[in-house]
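In this view, the complex is presented without one of its protein chains, the others remaining in place.
Chain lettering (A, B and C) follows the sequence in which the chains are written, and residue indices restart at 1 in each chain.
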Amino acid sequence: MIVVMKADASKDQIAHMTAQVESLGLRAHVIVGTERTVIAAIGVKRDGTKESLAIGEGVAEVVPISAPYKVASLEVKSEKTLVQAGSLRVGGRQIGIIAGPCSVESESQILETAKAVKEAGAHALRGGAFKPRTSPYSFQGMKEEGLKLLDAARQMTGLAVATEVVATEDVELVARYADVLQVGARNMQNYRLLEAVGSVDRAVLLKRGPSATVDELLLAAEYILDRGNGRVILCERGIRTYESHTRFTLPLATVSYLHHKTHLPVVVDPSHGTGHAYMVPDMAAAAIAAGADGLIVEVHPTPETALSDGYQSLTPAAFADMMDRCRKIANAVDRCLEESHNATGG
Amino acid sequence: MIVVMKADASKDQIAHMTAQVESLGLRAHVIVGTERTVIAAIGVKRDGTKESLAIGEGVAEVVPISAPYKVASLEVKSEKTLVQAGSLRVGGRQIGIIAGPCSVESESQILETAKAVKEAGAHALRGGAFKPRTSPYSFQGMKEEGLKLLDAARQMTGLAVATEVVATEDVELVARYADVLQVGARNMQNYRLLEAVGSVDRAVLLKRGPSATVDELLLAAEYILDRGNGRVILCERGIRTYESHTRFTLPLATVSYLHHKTHLPVVVDPSHGTGHAYMVPDMAAAAIAAGADGLIVEVHPTPETALSDGYQSLTPAAFADMMDRCRKIANAVDRCLEESHNATGG
Amino acid sequence: MIVVMKADASKDQIAHMTAQVESLGLRAHVIVGTERTVIAAIGVKRDGTKESLAIGEGVAEVVPISAPYKVASLEVKSEKTLVQAGSLRVGGRQIGIIAGPCSVESESQILETAKAVKEAGAHALRGGAFKPRTSPYSFQGMKEEGLKLLDAARQMTGLAVATEVVATEDVELVARYADVLQVGARNMQNYRLLEAVGSVDRAVLLKRGPSATVDELLLAAEYILDRGNGRVILCERGIRTYESHTRFTLPLATVSYLHHKTHLPVVVDPSHGTGHAYMVPDMAAAAIAAGADGLIVEVHPTPETALSDGYQSLTPAAFADMMDRCRKIANAVDRCLEESHNATGG
Partner (left out) sequence: MIVVMKADASKDQIAHMTAQVESLGLRAHVIVGTERTVIAAIGVKRDGTKESLAIGEGVAEVVPISAPYKVASLEVKSEKTLVQAGSLRVGGRQIGIIAGPCSVESESQILETAKAVKEAGAHALRGGAFKPRTSPYSFQGMKEEGLKLLDAARQMTGLAVATEVVATEDVELVARYADVLQVGARNMQNYRLLEAVGSVDRAVLLKRGPSATVDELLLAAEYILDRGNGRVILCERGIRTYESHTRFTLPLATVSYLHHKTHLPVVVDPSHGTGHAYMVPDMAAAAIAAGADGLIVEVHPTPETALSDGYQSLTPAAFADMMDRCRKIANAVDRCLEESHNATGG
């Protein structure tokens, strides 16, 4: 931590801050510059150290110099993590594809979708049974009934099941049916929920909150890892910006950044990330070209009758076209969509 | 809802969309413009109507024309709501002031702060016992021990107690000790939690999420109101923007907008809204000048030793100065900080 | 234009607004809904119509229903525009690559870079001679001397030259040396400059401003098209958001959106869009996968000594690697980097 003094800080102020750094159990190192003096504070910091130094008299600012996340960091584990959950593998050479409707709406809807996405090459089925909705007057999901339908779809197709869990009290129930627990963007900083999914033996797909920094996403992952669950998949699904021609702004450079910082695999959600079905194949292809380890995509047999997110859902036919394009891109970057013998290699 | 057709939409497409509007149980009204045709869809919409129309062929966009929140709307109840909770009243002529540390840290800390803010004119004491922290390695709060200390402070000073609740399973416990339940920014869209605080007999201070729109804040309030709890106080605490010289960007026009849309009272949090103690008095004064019904402000006896948020906490002396300035501003806009016989008038 | 009345608007207010719509020379069409009434205003609007209607009594809001740009619109010209400028072609099957240093710094620097990027497959050389810098104390460019060096590089390599013009009074001078005039992000709404570049016979690369909407970018292009210069290339180079781990946030969905709205070609600048050399190849590949018609990339022989933007510049070797990856991606989406006989096809 570097304490930057103001240009006109007095000798007394500098001496006082040096003493304060030392009183916090840190080693102080004073460096006199041409314009101003800085004090390097060396050692293990406790909570609030930065803030307490920052309000000292004569202090211009305090600059931290180490990342706050630990277990997720590439500095701790340099080998990439391969997350497996049923038929889904994310983090190896093979690119994992999760597809399905926003919400489970009926038996025929989910079975039909499962069959179609399986045929097109997906590895897991998504479908919400518990829906967090902005308005209390919107459809809130089929709950356990929906989970049972997902299970039926899994038995029929062999696809792994990924579904959202929105409350700690539901974790056990959802984990009974799901291979992958989704933590939605609105819950990225619901710490109790993170701890709860960190305590069960299920892979977790953690979505970035729409105003979270990528470092905050990594810190949220730490809550899960810290409980002993290492099967965490990070998901970029778009952030809120001033742009209004897309539902969210999808920053694919997140993929590059995360591969630079963490060993955890990274998937992209082009459906929420754009909000428009016509943009989804472009962004799916772009994500794979950028190095993403997987995709999570909304598919609905008849988007125009969907109870939620129909606007951004692909038809099965459009999804199959998207998969063809993604397959070619994957090959171009020496990845693949199909399972093969060397698919687990990093 | 207005279905705007593309400039080159065919007659068939227009006829098809008209039929589809009618098949959804709505009345269709076709308007032929100079450049394009629009279809007004009249009647009660079900979920997903907008999305399903939007993907029709030949459709350029679908524009909704009524606000989705109901109970919170000024169109439903035109008289301003006065929320009372112990010694705190928000929504009348008197401006309600909630002050105290970010976290309860010790008996002496909370009692000393309570005494100081009471003396300076505050009406309620804030202090976190359950802390949602970005990092799992940060101080997580004193939990029930902290609640007991808040209770002791209330008994000593008569101040109402406002404290955050972060999980549904804690609502009952926290409600036993608190007059006002805070729902933090990270939990603004934790719908289970909103339902839970909507089901207890405590006032709720609902903070805007850092990337939530104001309409989403109103919809979150609907979850609470819908459960029968009408004592909801809305709180602007800053949003995330590209600005980095403040912790968040504090948009005070939210106060104007909310007074224009809802009968619920509005308070401002200049501490989180700026992140810098030196800015807090300016923004507190500005909030009152703009018409805010109250403030929630962080005060700590020794900010430089605070376990959280020391950087943005006022000392008791600075808080007293702030209150003097706010008192003058309140008078200038025909409001007051002190209780008086006509304090309950709107 | 749709005038949406408030739920409690009186009959008089509705009648008054209907009359006002007609007094503006428009046809009024009143639609009575279940909750509220809307008035469709049909005909050619003059400036300020929306605003003047919006402040009428009883009006909730006014919703425009046609895009304000005209010449750039796909509705006007459905065939994609191919922009040619010397050896550069953007908008056909071939993907146009513009590469070079942020600033022209010396003869050896620019010639060496030109040779290297040509060898790796670039079609045009970029290099700033007039630099708009945030601080007046930063390097401001070599001016005409720099233009002459660009010209020398063109003669040596056959590459087209793209360079920024920052002021109307420089347009003629810069046009003497350049094949493509760049209008930088800071100048996207410098309308005099847009008019000036619209009046010369040079292709224009128009960069999106960091807080401009895509529709504003299209309107800026209209200023150029309106003066008769149809050779406009649009450039996404990142927008300002709360993210700080990248210099800007690069929203590649802009490519999808623009291809949906305009016939003008679209290039992406992954260098400014990320600010980090290690992210540039990922985003270059992603842009091509998403359908971009070209790239503009910063390359410097020794980034660590660059006078500007060294942090985001590729070395010639890294650029050659990037080109290999992009070539494969281009083939995967049925595009190409190399000139060929059918390169002009859309």
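Criterion: a residue touches a chain if its C-beta (ideal position, glycine included) is under 8 Å from a C-beta of that chain, and two chains touch if they have at least 3 such contacts.
Keep in mind that what you see is a predicted model, and the values were worked out from it rather than measured.
Participant: Which residue from A:81, A:134 or A:241 sits in contact with the chain not drawn here?
Facilitator: Touching the chain that is not displayed is residue A:241.
Participant: Among A:4, A:156 or A:320, single out the residue that touches the unshown chain.
Facilitator: If we include the chain that is not displayed, A:4 is the one touching it.
Participant: Contacts of subunit C with the missing chain: which residues?
Facilitator: Contact residues on subunit C toward the absent chain are 20, 47-48, 50-56, 68-70, 132-139, 166-169, 186-187, 189-192, 209-211, 216, 219, 222-223, 226, 239-240, 277, 303-311.
Participant: What is the set of subunit A residues that contact the non-displayed chain in the whole complex?
Facilitator: Residue positions of subunit A that touch the missing chain: 2, 4, 6-8, 29, 31-36, 38, 40, 42-44, 60, 63, 65-66, 75, 240-242, 244.
Participant: Determine and list the subunit B residues touching the chain excluded from the picture.
Facilitator: 211, 213-215, 239, 241-246, 249-253, 255-257, 260, 273-274, 276, 278-279, 282-283, 285-291, 325, 328-329, 331-333
Here is the rule we go by: only the chains that are shown with their structure count from here on.
Participant: Report the chain whose mean Cα position is at the greatest distance from that of subunit B.
Facilitator: C
Participant: Taking the mean of the CA coordinates per chain, how far is subunit A from subunit C in Å?
Facilitator: 30
Participant: How big is the gap, in whole Å, between where the Cα atoms of subunit A centre and where those of subunit B centre?
Facilitator: 27
Participant: When you check subunit B against every other chain, which residues touch at least two of them?
Facilitator: Within subunit B, the residues that touch at least two other chains are 240.
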